[in-house]
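One chain of protein is taken out of this complex; the other chains stay put.
Order of writing sets the labels: A and B. Residues in every chain begin at 1.
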Amino acid sequence: MRRSFVNTESIVVLAGAIFLIVVLPCLNAFTAPQSWLHVSDFTINLYGKYLCYAMLAISVDLLWGYTGLLSLGQALFFSLGGYMMGMYLMRMIGSLGQYREPIPDFLVFLGWSNLPAIWKPFNSFAFAMMMAVLLPGGLAAVFGFLAFRSRIRGVYFAILTQALTYAACLLFFRNSLLMGGNNGFTDFKFIVGYNLNLSATQRGLYICSAVALLFVYLLCKWMTSTKFGKIQRAIRDSETRVLFSGYSTAHFKLFVFVLASLIASLGGVLYVPQVGIINPSEMAPDHSLEAVVWVAVGGRGTLIGPILGAILVNGLKSWATRAYPDMWLLFLGALFIFVTLFMPSGIIGLPGQVRALKKKIQDRGRPAPPSDLTGAAPLPQPVPANSAAAPGRNASKPG
Amino acid sequence: MKKHFLKATALVSVLGLALQVPAQDTVKVGVLHSLSGTMAISETSLRDMLLFAFDQINDSGGIQVGGKSYKIDPVVVDGASNWPLFAEKAKELLEQDHVAVVFGCWTSVSRKSVLPVFEKDNGLLFYPVQFEGEEQSRNVVYTAEAVNQQAIPAVDYLLDQGIKKFYLLGTDYVYPRTTNLILYKYLLLHGIAPADIGGGFVKNDSGQVISAGKYVPFSYTDFQQIVADIKQFAAGGDACVINTINGDSNVPFFKEIVAAGLTPDECPVVSFSLAEDELRSIPTKNLVGELGCWSYFMSLKTPENKDFLGKWNGWLKSENYPGVVKEHRVVDSPMELSYDGAYLWKEAVEKAGSFDVDAVRKALDSGDISFNGPSGKITVQPDQYTTKNVYIGTTLANGQFEIVKQFPQVVGQPWMLKSLDAQLQAKGM
Partner (left out) sequence: MKFKLLFGALPAFLTVFLAVRAASAAPSAAGESASGTNVIRQELVQAILGGGGQRQALLDKIADSGSGVAAGILSAWTMQEVYLYAAPDGSTIPVTLESQQDAAGTSRAIRIDDGGFLKDASGKELRFGQSDLNAAYTNIRLRRQIQQALDTLALSAADPQARRAAAVKLGYSQKPGYVPILERRLAKERDPAVKKAIHVAIATLQLGGPSAAVQMAAVNELAALKSVGSLDTLTRLAANANNNPQLENRVKAAINSIQEHIRWVQFYGTLFHGISVGSVLLVVALGLAITFGLMGVINMAHGEMIAVGAYTTYVIQNLFGSGFAFSITLPFSIGGKAIAFGLNLPGLNASGWFYQSYFLFAIPLSFLSAALAGLLLERAIIQFLYRRPLESLLATWGVSLALQQIFRMVFGANNVQVSSPNWLLGHFSLDDVSLDYNRVFVVAFAIVIVLGTWILLSKTPLGLLIRAVMQNRDMAGCMGVRTGRVNMLTFAFGSGLAGLAGAFLSQIGNVGPSLGQTYIVDSFMTVVVGGVGNIAGTVYSALGIGTADQVLQQLTGSPVTGKIVSLVAIILFLQWKPGGLFAMRSRSLD
């Protein structure tokens, strides 16, 4: 059963990757606009955005689904990556801004006449990319080191990460930080010499996003299948036992936290040139919450789930804000409630749920088999969260 | 007739327009406002007003182009106070729906986020909400009040009334920052000493003031210290507060002002982001005499305005659009400017004889496109700012404004900062 699942998964992934990386861009580039096969620039751009969100979702899942750490601050790392890319893109505008001056517009109306020191190195793409690794990674390392050293976990970890992203959000809103304040960065023109307004550039960015997502997926797939992945899941299920078995769980958690922050940052780096804006509201606490919802809808503790969840929930949002502009939040809210109550393992778990239901119907009338049913449940991850979450509660939970 | 239809169809297929409705008698128009999220409190009313304007245009025969009449088919989307979503929706409207024009945006950041999309796809946006200026795009028609059509007249009025101390207070984003910096320079030019401008300054390394005033974050709720600060500032008399706080933070601010007993005759507050629609959420009976400055007030006693309000109220009774609230409605300047925008666009399209953006823009830029709206005549300038009347009003207990001064036909100026800098330099200040 396990083996066949893996095979199904690799087939699905291969098909999905070919479709997203090769077929969609080809349909965009090589078909006539009026053809029914044609995929518009708009759609390509939209999917590019979804795929970046998918990377954010994977980073949440790596922490929550695989390690039992619910982070409500992943959007912070996503935005930090985005901001680093944004700073580079702002420099590439050159003198084409509203004021026709060689420094970014918002600096002009903040009264600056020459470039502040922190902005100077961002002329270099390589430097910006390096910062997109160092800044989120460094922040995650420091925060993670402090948090895991003091054994902060469960709800405390969730609320602390939320406080972190909230503080950063307020900080970036301040115009005195010289990061554009509430407006953030917009009006990008060029990326490494290519004009961002051309559909070929946007297509290229889309392909980059799809390839990056595939790379992230494969990396995580490999990592979770090694011994490291086993320890990771062991921490999720019972951290104390892992600790007593002689592993330093804090180091493992720190590594995963930093890795997840880098994945989120990569998503942000690719996101910004495609949507054309980065501003502090991306860091607002509810954006991180939304990412958690994508994972829950798709199915946590799997790697396909978050991708599916990110694409489906955002697709639904894109459609509903147009079709039912006055009601869509009701649908979205209802969806979250429904998924939480009736689909504890998300869309990925649906086939399993259906099979279990079938079995139940077949078994009707016969005495139910004893408790081993929970063990045999086909859900990939039977509800790992409560052990990590409830402070001093659920002591009676069977380990 | 038939020939025209064939031509139109051919044109449509060449351009790749996938219009489902018969193309010969409707034109798609986009409405891009936040109907959910934090900005919904302000923007929803603009959507309602636009739907009213479209219904009114359609009922009176639609838009006449090439001897035919087109009905407006609005495409309403929700930007959800989410700026990347604004950009996505703008793209969708322009690239998928191929709308002829978009009416929308409220905050500066939403305008900034859609601007690249409009420039890339050569769309046309009508922007109706007072803003900082300092921007000029070929793809935006700024029906909104620029700084010199709101803040400057208000300050002129205050100076004329013998106010000598100005406390600058705003939300921390572009509009208040820019407006306060402009006002700081303007006040210096008019002989007010920096010590009499309250709220604090930030200077750059060379000692030049780059920011003036006190700033709070969005949705800030606790104004105890700031009001205590203002009280001290105003203790010596002849002071006022220039308030550029955005939207919903005004409610806790004014509730604190009332609680602290800072009355309008001691220290009037002149607000730039507070119109009738926002005043509905503030108990005004204790705030009679505070000031507002807009290019429209609901209390205008012109026959055009009475007629307009009558029709609006009639429409509210009969409409059944989902999400349009019928009870306790008022009209304010951003709503009225949205309404004007719809008619200015109609005028320009009819003059151009085409919905094509370039042709419409050419008509707009001629300087002849004007509309006699509820607030008087509004004319599109060649730089796509607008010339219109500006009024100063004081608040009444019923949430309306009593007009105390009128500045007729003020020309919108995009680049205030630079011109003030030049004037200051000329004076050697």
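Keep this in mind: a residue touches a chain if its C-beta (ideal position, glycine included) is under 8 Å from a C-beta of that chain, and two chains touch if they have at least 3 such contacts.
Here the structure is a predicted model, which means the values were calculated and not measured.
K.L.:
Which of the chains on display does the removed chain touch in the whole complex?
P.N.:
A, B
K.L.:
Among B:35, B:182 or B:337, which one touches the chain that has been omitted from the display?
P.N.:
The single option touching the absent chain is B:35.
K.L.:
Tell me which residue among B:65, B:189 or B:251 touches the hidden chain in the full complex.
P.N.:
B:251
K.L.:
Could you tell which one of B:61, B:194 or B:283 touches the chain left off the display?
P.N.:
B:283
K.L.:
So one chain is hidden, and I want to know which residue out of B:96, B:204, B:299 or B:370 touches that hidden chain in the complete assembly.
P.N.:
Within the whole complex, the residue contacting the unshown chain is B:299.
K.L.:
Which one, B:64, B:219, B:302 or B:406, makes contact with the chain that was left out?
P.N.:
B:219
K.L.:
Need a quick check: the contact residues on chain B for the chain that isn't drawn.
P.N.:
These residues of chain B touch the chain that is not shown: 35-38, 40-45, 158, 161-163, 165, 172, 200, 215-217, 219-222, 224-226, 228, 231-232, 235-237, 248, 251-252, 255-256, 258-261, 264-266, 268, 277-278, 280-283, 285-286, 288-289, 299, 301, 320-328, 394, 396-398, 402, 404-405.
K.L.:
Mind listing the chain A residues that contact the chain we can't see here?
P.N.:
70, 143, 146-147, 149-152, 155-156, 158-160, 162-164, 166-167, 170-171, 173-174, 238-240, 285-286, 289, 292-293, 296, 324, 326-327, 329-330, 332-337, 339-341, 344, 383, 385-396
Everything that follows uses one rule, which is that only the chains that are shown with their structure count from here on.
K.L.:
Could you please state the distance in Å, as a whole number, between where the Cα atoms of chain A are centred and where those of chain B are centred?
P.N.:
36
K.L.:
List the residues on chain B that touch chain A in their complex, please.
P.N.:
These residues of chain B touch chain A: 13, 16, 35-36, 75-85, 87-89, 91-92, 95-96, 107-109, 112-113, 115-117, 119-120, 132, 134-136, 172-174, 177-178, 181, 202, 204, 208-211, 215, 217-218, 322-323, 417.
K.L.:
Touching chain B in the complex: which residues of chain A?
P.N.:
33-34, 40-42, 45-46, 49, 98-99, 106, 109-112, 170, 173-176, 181-184, 186-188, 197, 275-277, 279, 281-282, 317-318, 321-322, 325-329
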